[in-house]
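Only one protein chain is missing from this complex, and each of the others stays in its spot.
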Amino acid sequence: MSRLLAWVLALVFVWIVNNQIHHFIDPYILSIVIFAGINIIFATSLNLISGFTGQFSMGHAGFMAIGAYVSALLSTSFFASFPQLFFVVIFLSGCIAAVFGYIVALPSLRLRGDYLAIVTLGFGEIIRVIILNINSLGGARGMTDIPPLSSFGWVYTGVVAALFMLWRLTRSSQGRAFLAVREDEIAASSMGVPTTHVKLQAFVIGAFLAGVAGSLFAHYLSYLNPQTFDLNKSFEAIIMVVLGGMGSISGSVIAAVFLTVIRELLRPLQDMIGIDLRMILYSLLLILVMILRPKGLLGTKEWIDFVPRWPKKVLRQRRPLHEG
Amino acid sequence: MTEFIQHLINGLSVGSMYALIAIGYTLVFGVLQLINFAHGEIFMLGAFVGMYSALFFGFGQTSSLLGLFLVLTLSMLVCAGVGYVIERFAYRPLRKAPRINVLITAVGVSMFLQFTGQLFFGSDPKFFPQIYSPAGYWSVGSVQLNPLQFFVLGISLCLMMALHRLVFHTRMGRAMRAVSFNHDLASLMGIPTNRVISYTFMVGSALAGAAGVLVGLTYPKIEPLMGVMPGLKAFVAVVLGGVGSILGAVVGSLILGLAEEFVVGYWAPTYRDALSFGILILILLIKPRGLFGKIQIEKV
Partner (left out) sequence: MSLFFQESVALKVEKLTMQFGWFKALTDVSLSIKKNNIFGLIGPNGAGKTTLFNLLTGVYQPTSGSVEAFGKTLLGLKPHEITRRFVARTFQNIRLFKELSVLDNVLISLDHSSTSKYRGILSSMMQFKSYRKTERLHRDRANHLLEIFNLHHRRHRRACDLPYGDQRKLEIVRALATGAKLLLLDEPAAGLNIKETQELMCMVQLIRDQFDLTILLIEHDMKLVMGVCERIAVLDYGCHIAEGTPLEIQKNERVIEAYLGKGAHA
């Protein structure tokens, strides 16, 4: 119970900060903080699929795109006069993205490894091309006039909710099933784990959260362009997951924040020479991490594993899952 | 009818470009079981090397066959070198690592080449010099045929034939096939696997480089991101034909090129990129081994 309370307290804290934040931080910094939050949701949602369940997906931006566009459609039509129902919009768009996650995963999951990667990449691109060809969504021109409903409060409510979901899930019997599939699919199914079902669950939850990230993204920028959700967006999520450690939520959070900040730090230099330096850096990071520290920053560890002795022991007695 | 023949020729010409790239994919996949995502970027590099060398030697002004062959050779050599470097420094350290790590590295190398390409070549499209441009059109009835397209088709056919000879009639080719059959066994038989893998990368990369120059000739607008889509589509072609089979790669590429050309020509131009991925998904679901692929059974 006390642990649940901690999460609720985190939420209360988010809203207190939300009401006060404009006194302290200038809008530019705030926008970075908000993007970091959106990236946290996006990266951790992919980590559930790739890091915990071991299904390498390269089309994650597609689910984000669906969440973004569906929510933009909803909030400019049905919910246009009810901005206070924003959370319903977020939830619904997440659900639609989850449905797409199911549709994409169902056929793809017969494949493994590289093939799965390339098929998900294909699905991601197909989603983008289809959006590009729907005129009512603005096509290549993009979609404008989305109400700017994403505030610090909403984004970080999303972050807390997503982290709560993933944290609880990955440290439960459900999480063990995810990990079992990652470790050895054949052994897992021989031990009674319905592997296809488990992988589907991971995809659906991952897609749901990516959709949530997308809808928050759409309502923060209030402008959408299919080009935003191209291959590079998917790669960005992969980099965050890989850098932080496949199978570490804390790692993804750190990596998401780190990369968001780095990107902003590089912006002046980038404007000067007109080249996307961020991607060069990202790709170099990716190669170096893979060669020098293949398990990423934190490996499969969580922040809790780095907390000093006594609280760790208490937690260990309660649910020993991850300790090495 | 005129239109149909034109599409047919275009499709074959695009398909043969895909084939040159796809062969590299399939060779590398054969020896390393790795989708070398950076392969499309090597194709891009080939085009740029071709452009810069043509400009350097001043081949752009007049149409010269000798110039073209010089540029082609140079770009193949440079690409082979780049292929070697990539394999040596990005993939070889990961020989014992899980496959997913190698795959991620490949994605990283691909992105690195794309964006450093932008840094060096500039992100706006460049005009590829007309090194060789045969004059006039061949008219067959009402159909006008561009001789350049046939010329390019011919060169790529020659390259494919050379490759076939190399893989099936040389010592190195035999070693390559042995390595792709089984790494450990091959090295136990005294085959220097690392060298064979390097060699395979170089051959594949050289073909991609040639494809870069040939594409530059036919579609003279080149840019640093031009390799992404052809790279992915060549992979689709590989899967379509059956991973690991050279014949499959060629046939798959031609089918894909034709399918694209006809869909674009007759139906929905904006769905060009979605089409190939659609084909990929269908193939993987219906016949995951492709047209010419071998049966694989997972050992338990």
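A and B label the chains in the order they appear, each numbered from 1.
Just so it is clear, a contact is a pair of C-beta atoms (placed from the backbone, for glycine too) under 8 Å apart; a residue touches a chain by one contact, two chains touch by 3 or more.
Predicted, not measured: the structure shown is a model, and the values here were computed from it.
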### Query
Which residue, A:Ser189, A:Ser222 or A:Gln270, contacts the hidden chain when the whole complex is considered?
A:Ser189
### Task
Would you indicate which residue among A:Leu46, A:Ile205 or A:Ile291 is in contact with the undisplayed chain?
A:Ile205
### Message
Tell me which stretches of chain A touch the chain missing from the display.
### Response
164-165, 168-169, 172-177, 179-180, 183-184, 186-195, 201, 205, 300, 316, 320-324
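To be clear about the criterion, only the chains that are shown with their structure count from here on.
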### Task
Provide the C-alpha centroid distance between chain A and chain B, rounded to the nearest whole angstrom.
34
### Message
Considering only the defined contacts, which chain A positions touch chain B in the complex?
### Response
54, 56, 58, 107-108, 110-111, 113-115, 117-119, 121-123, 125-126, 129-130, 132-133, 186, 231-232, 235, 238, 242, 273-277, 279-280, 282-287, 290-291, 294
#### Entry: chain A contact footprint on chain B (complex, rising order)
33-35, 90, 93-94, 97-105, 107-112, 114-116, 118-119, 123, 228, 232, 235-236, 239, 268, 270-271, 273-274, 277-278, 280-281, 284-285, 288, 298, 300
